[in-house]
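A single protein chain has been removed from this complex, and every other one stays in its place.
We just call them A, B, C and D in the order they show up, numbering each chain from 1.
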Amino acid sequence: MINAVPLEWVLTVSAALFCIGLFGALSRRNMVGILMGVELMLNSVNINLVAFWRYLEPRFITGQTFALFVITVAAAEAAVGLAMIIAIYRNWATVNADDVDSMKG
Amino acid sequence: MIKTEELQINIGPQHPSTHGVFRMLVTVDGETIVDLVPVFGYLHRNHEQIAEVNTYLQNMPYTDRLDYFNSMANNQAYAMVVEKLVGIEVPERAEYLRVLMVELTRILNHAGALGFLINDMGAWQTPLAFGMREREKILDLFEMASGARMMCNYFRFGGVVRDLPPAFMPLLKDLLVALPAFFDEFERLLCENEILLQRSEGVGVLPKDLAISYSVTGPVLRASGIPYDIRKAEPYSIYDRFDFDVPVGSVGDVYDRFLVRVEEMRQSLRIIEQVLEQLPDAEGDHINPKAKQNVRPPVGDAYARIESPKGELGFYLVSDGSEKPYRYKVRAPSFINLTPLGDMCRGYKVADVVVILGSIDIVMGEVDR
Amino acid sequence: MELLIQIIFFLLAALILGAGVMVVAVRNIIHSALWLIGSFFGVGALYLLLEAEFLAVVQVLVYVGAVSILILFAIMLTRDVSGQGERLLFQRWWLALLVAITLFAAVITPTLLAQSWNVVPPTGPIEPGQPTGIAGALELGRGFVHEFLLHFEIAGVLLLVALIGAIVIAFEERNRRRKVLTLAEEHELRKRREQTSDANASESALSAPGHPISQSE
Amino acid sequence: MYDVVDYVLNTTFNLGAAGWVVSLISYLMIATVLFLVAPLQMLFLTYYERRLIARMQDRVGPNRVGPEGMFQPVADAVKMFTKEDIIPAAADKWVHLLAPLVVVAPTMFMFAVLPWGPGMTPIDMHIGLLFFFAVSSISAVGLMMAGWASYNKFSLLGAMRAVAQMVSYEIPAMLSLLAIVMITGSLSIVDIVQWQGGLFISSSDVAGVPNWGLGWFVFNPVGFLAFAAFFIAALAEGERTPFDIPEADSEIVAGYMTEYSGMKFGLFFLAQYVLNFLLCAITAVIFFGAWQGPGVNELYALGITPDNPDGNGWFNVLAGVLGAFYFLFKTYAFFFVMVWIRGAFPRLRVDQLMDFGWKYLIPLTLVNVFSAAIWVGFNNWGANEGFGFAEPLGDLGRWAVAFVLTLAINIAAYIVMTRIYGETRRVTFDEQLADTAGLPS
Partner (left out) sequence: MTIQFERGKVVVIDRGARKLRVGQGMLKGMAVVWHHWLKSFQKLDNFSKTAGVFTVEYPDERIKLPEAYRNMPILLYDDETGQELCTACFQCQRVCPPQVIHINQARNPETGKAIPAAAEFIIEYDACMSCGFCAEVCPFDSIKMDHEFELSTEDHAELTMNKAQLSRPVSYYERIAPTFWAEVKASAYKKLQNSVKRRVDLIGIAPQMVEKVKAMRAAAAESEATEAAPSSAPTKPSAAETSPATDKAAKLAAIRAANAAKQDAGNGGTSTPEAPAGDDKAAKLAAIRAANAAKKAAESGEGSASVAPAAPEAPAGDDKAARLAAIRAANAAKKAKDEQENS
C-alpha cells in the first residue's frame, strides 16, 4: 500500500470527503441530513489519522487510538444528536433546522 | 415510545390467525391498541332463513355446519328443542349415548382450541399436533358411530340414528387410557412454560361483573370466576346423574381460560367414565321407536339450551303447526363471546390480539351463521 | 501488484466520494442515509487497505452496524421521508458550497505542492521494549490498559454520559405518554369511583338474588 | 491452498506466477467452494428441520421427493426460481431490489473465518471473532431497506422489530464472547480453537492434562454461562423461536418479507438459514472446540505442518476429514437444539423480548465477565499481576479454586437474576390494578 499509493492521494480523498461533509452540514435543511454531513466529516478525519499512522508511525498505536476515540465520539454524538432530533420533532413536529428558531421548548 | 400518529391495521379477513374469515380493524398507537372493531359476516350463509324453508328434520344436518368443530353438541341442542316442542320421550340408553358423544366433543374441541391458541402465541404446531392427534382418535370413533368425522348428523328426534357398532367400545376404552396421559403431557408441555406465562398472564382480563354484563358464557365466563355451567345450573338430559366439578378461574385472563379448558377436559373424561359404568344394555333402545322424524309440532314455541364446549348454545323455535319451523333462532356462543373482544384488547399490544382472540375460541361458522 | 492496489484505491476513493456526494445531493433522506452507509463501507475498506484491520472491523461494527441503523430509525420515527415538495437545502446553499470549495482548495494546495510527504518509515535498530512491525489489535489492547488508560476511561465515561443523555432527551415523561386503559383497569376505576360516591353498591353480581346457582360458602 | 496452487502453477507448469497471483487464485478457489457450500447448507438445513420437527410432532415430514424426501428442498428451490417476481407499485424499486442482496452478502462473508478442521481456516484473521460479528451486523441494514422499500405497514413493522432485536441481542452475544476472549487473550478463532485441547480441563489452563481435544469452554462455569447466554442471543439474532417475532406469522404476516416473492424471497430464506448455520457453527467453534475431538490432534501431528514440514500429506487429509466431521456434527447438533426449541415453545412478545435482552441477559453476561476475570486471575496470572498468593496451590489447585469460585458466582447470579426478573415480569392482576391508582380518573 504505502509503496503503491502515495500519502497525498489518501489525504486528497480525505480532504474532499471533509468538504463534501461540510457542504452537507451547512446546506441541508433536514437535521438528520446535517448530522449525516457531520458523520462524513468525522470519517474523513479518521482517514487522515489512519493514513498518517500507517505512513509515518506504523509501529506505534497512537494514530489508531486517536481514530478509535473519534469513532467513540462520533457514536456518542450520533446518539445524542438523534435523541435531540426526536425530542425536537416531538415538540415542533418538524425536523427542518430553520423551523426550530425558539430556545423555549 | 415516541409519540406517533395512530395507525390503522387490518388484521384479516385473510390472516393466518383469525380462525376463518374474520377482520379486525385495529387502531394502534405504537404497538398499543387504542381501538379494535371486529368485522364479521364474511361467512354468512343465511342459516336461520334457510332453516325456515326446511322441515324440522332437514335442519339437523345444517346444525352440523354451525360450529363445525362440535357438530354433536349442536345436534343435541337442536334435537332437544324439537323434542321439547313436540313432546318426544328419549330412551335412557339414547340419553347416555348423547352425553357420551357430547363430552367427547368437548374434549376434542378444547384440545383443538388450546392447540390453536398456543399456535397463535407462536409455537410451531407442536401443541396443536398433539391436540389434533387425540382429536383424530375421537373423530375415528365418531365416524364409526355416525358415519362422518365432523358433520356427524348423529342425533334424531327421540334418540340417535343408530346404536354403537361392536368395535366402538374397545376403542373407546383404549382412548380412555390415552386421554389422561395426554392431559398430563399437555400440562407438562405448557402449563408451567415461562414464555406461555409471560404471554398469557394478565392479558385480556375480563372482570367478573363485566363478563356477566357482556353475557359471555362457557369457559370464558368460568375463567372470569363465575361458576356458571348449564349442566349444573339447569341439568338437562341426564347430567344430574354424574359427578363432576366446575373449574373456575380467579383472574379472567388468557391463562385462566387456558387452565379452565385443560381442567374441563379432565372433567369430561370423568363424565365419560361414569357413562360407561352406567350405560344401560338395552339393545335397540337407541331411539324412541314411536318418535316420528317428519314432525309436525303443535303451534307454540320452545327454547332449549345446552352447555356446548364454547358456551351456552340455545335454539329457539316457533311452530305454526306446519312441518316447517315458522321462526328459527340460534343463540351462538361464539358470536356472543366475541362481543367483548374489542374492549378486551384495548390497552394491550398488537401481538396480544391474536392470543386473546384465540382464548375466546370462536368458530366463524357459528359467528356468521 | 502495485497496479492492483492502485486500482483498488481508486475504486474505493470513487465509492467514498461518490457516495458522499449522493448523501448531500439526494432528495429522499432514506436514500441519503443508504448512500452514507456506502460511504462508511468504503472508508472501512480503505482502512483494510491501510492495514488497520481492527479499525476496519470497528468501522463496520460501529458505523454500519450501529450509527447508520440509528439514523435510519430516527428518520423513520420522525417524518415522511420522501422530501417531495420541500426545499432540500437552505436558501443560501451556494454560500456553503463556496466555503467548502475554498476550504478544499486551501487544504489541498499546500498538501500537494508545498510539502513533500515522501516519508520513509523509521527503520534502523529496534530498541528493546519497542514494538516491531505494524501495530495490531494486541498492541492496541495493551495500549489501552497501559499508556492510554486514562483516555480509555474517559471514552467510556463519554459513552455512558451520551447513553444517559440520549435517554433523558428522548424519554417522554410518564404523564405525557398516552396510557390506554385496559378493560379491567377501566372497570376498576369506575368501581372505585362508585364506591366513593355510594359505599353500598360495591358487591359483585354473584351474590345478586336470582342467580341460577345456589351457593354455600 | 496457497502451497498447492503455487506448486501447480510454478513447479508443474513452470509459469512463474507472482506471489500475489497465486494467492489471488487460491483465495478465489476457496471463496468459490465456500460460496457453493452455503446454499447446500441451506438446502440441507431446511430438509433437516422439517423432518426433525415433524418427528417431534408425531408426524413424518416430507418424504415424497426422492429417497426419504431428500430432494424436497431442491423441488422447493425450483418452485422458488420459477415464481413470478412481484414488485409492489408503491415500492422503492431499487432499494427493494438491493435489500435481499445486502442481507445475503454478509452471511457469505462470515464463512471466511470458520475453521473447518485443523489448518483448514480460510483466513486466519487475528480479529476473526470481531470480524464475524461486525459483518453479521450489516444485514440489519438490509432488513431495514426491505421493510422500508416494500411500502407496507406489516413490512415496516417487521423490519423495525427485526433490526431492534438484532441490535439489542448483539450486546449480550458480544459480552458473553468477551468472557471467552478474556480467557484466551486472543480474538483469533484459530487460537480459540487451539486453546480447547485437553480433557475436560483445558491443557492451556493446566499444563500436563492429556490432550484429547476435549478441553472445551463449556466445561468450565464461565464458559457454560457464556454458552447459555450466547446461544439464547444467537436464537434472537437468527430469528428463531422463541424470538421469531420479526416474522411472527400470527401477527404481522411475514414481517419484512411480506412483499417479496420468488427469488428475492428465496434470498431472504437463504440468508436466514445460512445465518442459522453460521450461528450454530460459531457456537460449536467457541464453546465446543470446533474440530477438536479425540484423534484429530494426533493425526494432524503426523501430517505436514509448519512444525513438521516432512510429514505425510495423507494424515492432513485424514485429520481434516475427522475434524470437519466433528465440526459439522456439533453444528448440526446445535441446529437440532434450535429445532427442538422451536418445537417446544411459543414466542415472546416484542416488549418482553427487549426486556429479556436488556434487563436479564446483559446483566447476567456482565456478571460472567467478572467471573472470567477471576478465572483468568487464578489460572493465568502470577506474582507479577498480584496473584502470587495462589502460586503454592499448583496448577490443578488453582484451577479448582477458580472453578469453585466462578461456579458459585454464576449459580448465585443466575438464581438471583432469574428471581428478580421473574418477579418484575409476573405482574399480578392486583398489582396491575394498583398501578392504576395514580391514574387520572
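Of note:
Convention: a residue touches a chain if its C-beta (ideal position, glycine included) is under 8 Å from a C-beta of that chain, and two chains touch if they have at least 3 such contacts.
Please read all numbers here as calculations on a predicted model, not as lab measurements.
Between the chain not shown and the residues D:Val190, D:Ala344 or D:Ala390, the one that touches is D:Ala344. Shown as candidates are B:Thr18, B:Asn74, B:Thr105 or B:Thr126; the residue that touches the absent chain is B:Thr126.
Of the listed residues B:Val260, B:Val275, B:Val330 or B:Val367, the one in contact with the hidden chain in the full complex is B:Val260. Touch with the chain that is not drawn comes from one residue among B:Ile9, B:Met144, B:Leu279 or B:Val318, which is B:Met144.
Among the residues B:Phe22, B:Phe40, B:Tyr62 or B:Phe315, only B:Tyr62 touches the chain that is left out of the figure. Mapped onto chain B, contacts with the missing chain fall at residues 54-55, 57-62, 65, 126, 130, 133-134, 136-137, 140, 143-148, 151, 153, 161-162, 165, 167, 171, 174-175, 177-178, 181-182, 185, 188-195, 197, 201, 225, 227, 232, 240, 242-251, 255-256, 259-260, 263, 294. For chain D, the residues touching the chain absent from view are 52, 55-60, 63, 340-341, 343-345, 414-415, 418-419, 422, 426, 428.
In the analysis below, only the chains that are shown with their structure count from here on.
Chain D has its Cα centroid 24 Å from the Cα centroid of chain C. Averaged Cα coordinates give chain A a centre that lies 33 Å from the centre of chain D.
With each centre defined as the average position of its C-alpha atoms, the distance from chain A to chain B rounds to 64 Å. Shown for chain C are the residues that touch two or more other chains, namely 1, 54, 58, 66, 73, 77, 170, 172, 181, 184-185, 188.
Across the assembly, chain A contributes 86, 89-90 as residues in contact with two or more other chains.
On chain B, the positions that touch chain D within their shared complex are 7, 9, 15-17, 31, 118-126, 129-130, 133, 189, 193-199, 201-202, 205, 251, 253, 349-354.
For chain A in complex with chain C, the residues that touch the partner chain are 1-13, 15-24, 26-30, 32-33, 35-37, 39-40, 43, 46-47, 50-51, 53-61, 64-65, 67-69, 71-80, 82-87, 89-90, 94-96, 98.
Interface residues of chain C facing chain A in the complex, by the touch rule stated above, are 1-3, 5-6, 9, 13, 16-17, 20-21, 23-24, 29, 32-33, 36, 39-40, 43, 46-47, 49-52, 54-55, 58-59, 62-63, 66-67, 70-71, 73-75, 77-79, 83, 86-90, 93, 95-97, 99-101, 103-104, 107-108, 111-112, 117-119, 121-122, 130-135, 139-140, 143-144, 147-148, 151, 155, 158-159, 161-163, 165-167, 169-170, 172.
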